[in-house]
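Handing you a structure now.
The complex appears here without one of its protein chains, the remainder shown in place.
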Amino acid sequence: MALLAPALLGNGALLAWAIAGLPRFGDYRGPYGLVLNRIVVPLRHTTNVVMGTTFDVRGVDTMGEEFILYASVIGVTLLLRDESGARRVERRTWRLRADAVRLVGVVMVGGGLLVGLWLVAFGYITPGGGFPGGVVLSGAILVLYLVGSHCDYSPFRNQHVLDPLEAVGAGGYVVTGLAALVAGMPFLTNLFGFGRTGTLASGGSIGILNGAAGVAVTFAMLLLFAEFLETYVVPLEPEDVGS
Amino acid sequence: MTVASTLVPLQAVVFALVAIGAPLVVLTRDPLRQALVNGIYGVTLVCLFVVLQAPDPALSMLVVSAVAYPLVILAAVARVRGERRRPKETRDE
Partner (left out) sequence: MSYLPYAVAAWLCLVGLAGVATSRNLIHLAVCLTVTQSSSYVLLLSVGYVKHGKAPIFKGVPLGATAVDPVVQALTLTDVVVSVVVVALILALALDAHRLSGTVDPDEIVDVSG
């Protein structure tokens, strides 16, 4: 304890001195942000400058982040697989009886799918994008598991279906970048026509990359949910439905 | 608060809320309750991102702290409790 107090005071003084040396809050020095705000809309015709930055100006960083996502999902699948069969799968023997909760759930599924698709589709015009839109879509499909108790919904939990779809998303990003290489330009150059500002047909390959990111995030999240919930989402046997 | 401060009072209040919420999340020792407190902390972070004029991160944080975090935390807690209740000989040791 005698060692702790001087160390804490010394580090605290150092931290306070470092914070006081920073520019004041709101005093933005760097030119990069101001430059981007001026040039992205005339050059790429996307009104959401953040998405234009994510998928065009800093597109390689986003590709790296998508592959962090991909690798983490692979890690979770490998860790939680059950090769010895020691973990017995329990049958889900209860069903959601309260009809009001079920009604709210069904409405949430529809609303969630619409909101998710809108966020992904209009991501590069208004706030949103592939990343939050993908999570909303996977959340809506998850609510489908929670309120539905009769059906199996096995395509949404089956890894042989979800794995290729996630690969389509992650690989689609890379293929779009490689298409630029094939055309003789640097990787991930924005190739296609830029269209009219403020409409869906704008931004060139930003829309395609946005969609690919949305697909990758949706199915990565669904794989994650399927892995974590595996023990508990098993359909009812016919003799349990009457209980 | 000095006259030359560049921090709007609303921003100062939301920063203070976030600074109060963080120790509350850490001090909640039971993981089941901590999932809920984390959700509320996520909402304060969303308020902070909105007040800092960042709508895209706010949307992402809102969706993630409402859908994804509670799910993985609660699923992990349920799995741990389920395995604890199972008798020892069916567990791989």
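We call the chains A and B, going by the order they appear; numbering starts again at 1 in every chain.
The rule is simple: a contact is a pair of C-beta atoms (placed from the backbone, for glycine too) under 8 Å apart; a residue touches a chain by one contact, two chains touch by 3 or more.
Small disclaimer: the values here were computed from a predicted structure and weren't measured.
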Original post:
Which residue, A:V135, A:A170, A:L188 or A:V215, contacts the hidden chain when the whole complex is considered?
Top reply: A:V135
Original post:
Looking at the whole complex, which of A:G10, A:G110 or A:G198 touches the chain that is not displayed?
Top reply: A:G198
Subject >> Residues belonging to subunit A that touch the chain removed from view >> reply: 15, 19-20, 22, 24-28, 30, 32-34, 36-38, 40-42, 47-54, 57-58, 61-62, 65, 68-69, 72-73, 75-76, 79-80, 125-127, 129, 131-132, 134-135, 198, 217, 220-221, 224, 227-228
Original post:
Which parts of subunit B are in contact with the chain that was left out?
Top reply: 1-2, 4-7, 12, 15, 18-19, 22-23, 25-26, 29-31, 34-35, 38, 41, 45, 48-49, 52-57, 59-61, 64, 68-69, 72-73, 76-77, 79-80, 83, 91-93
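Here is the rule we use: only the chains that are shown with their structure count from here on.
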**OP:** Using mean C-alpha positions as chain centres, tell me how far subunit A is from subunit B in Å, no decimals.
**Re:** 18
Original post:
For subunit B, which residues count as touching subunit A in their complex?
Top reply: 6-7, 55-56, 58-60, 62-64, 66-68, 71-72, 75-76, 78-79, 82-83, 90-92
Original post:
In the complex of these two chains, what residues of subunit A are touching subunit B?
Top reply: 24-27, 48, 50-51, 84, 86-88, 90, 119, 127-129, 131-132, 135-136, 138-139, 142, 221, 224-225, 228-229, 231-232
